[in-house]
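Heads up, this is only part of the complex; the chains shown haven't been moved.
The first chain written gets the first letter, and so on, giving A and B; residue counts start at 1 in each chain.
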Amino acid sequence: MPRVTVHRKAHFNAAHRIYRKDWSDDKNFDVFSKCSNPHYHGHNYELIVSLTGEIDQETGYVYDLGKLKELIKQEVEEPFDHKNLNVEVEEFKDLIPTAENICVVIYNKLRKVIADHLDIKITLYETPRNFVSFEG
Amino acid sequence: MPRVTVHRKAHFNAAHRIYRKDWSDDKNFDVFSKCSNPHYHGHNYELIVSLTGEIDQETGYVYDLGKLKELIKQEVEEPFDHKNLNVEVEEFKDLIPTAENICVVIYNKLRKVIADHLDIKITLYETPRNFVSFEG
């Protein structure tokens, strides 16, 4: 059976700081430049969640995008939106919130709540010019 | 020989209704929500057709995008644009016009008129936040 991919875009705003706690501010600045600002900066993150699977012959859907919208709200938007990722989001207590790591964290959260016969791909825009993607 | 992909964007507007004829309006609403509105609703569909093949050494083209534009016009825009997909498009007489099914129908129509050594991928935006893709 042919497999089709369905995609849903979502959005959240957050503050973050890119730094290692075990490095000095100077060393952090050397490696991470202005992204290591101790007072934080922030982004409008644009998220695309893509699910690949067979079309259900009864409904014509691979996955109900209304349900996917709700899942993204519950797993990503509510815990991340208008938050300081370093300070308020458990997953980044000991993990640097680079776009790469945020993307993998979102993948892992959704992988737990979406059935295994569906492949997942996550695309995360940190700015309109910088973005990352991960498919497990 | 390396293979390159060429992509062409196109556009059509259409009305549709997501429902099964063998279900009651209530059952259709339970499953398909407001998308099952018996009076129809509609979308601006954005379409991307992607063809992958070797670069022709004489022309530097994988496929003349002017010709692809004409093929899309003939196979997709003329039969679908400003139409009611359920009522006026043969392929959806017995197939629910979900984005997934529209995407596969477009793939099959173009597969018949594009040479086999070219791979085809179809991406179809139903809204800026909901889209699907299919590569056979």
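Just a few scattered comments:
Quick note on the criterion: contacts are C-beta pairs under 8 Å (C-beta built on N, C-alpha and C of every residue); 3 or more make two chains touch, one makes a residue touch a chain.
Here the structure is a predicted model, which is why all the values come from computation and not from measurement.
Of the identical chains making up the complex, 2 are displayed, while the complete assembly in this file numbers 6 copies.
Everything below uses one rule, namely that only the chains that are shown with their structure count from here on.
Note: centroid distance chain A to chain B, computed from Cα atoms, is 28 Å. Only residues 18, 20, 31-33, 95-101, 103-104, 128-134, 136 of chain B touch chain A when the two sit together in their complex.
Residues 2, 4-10, 55, 58-62, 65-66 of chain A are the ones that touch chain B when the two sit in their complex.
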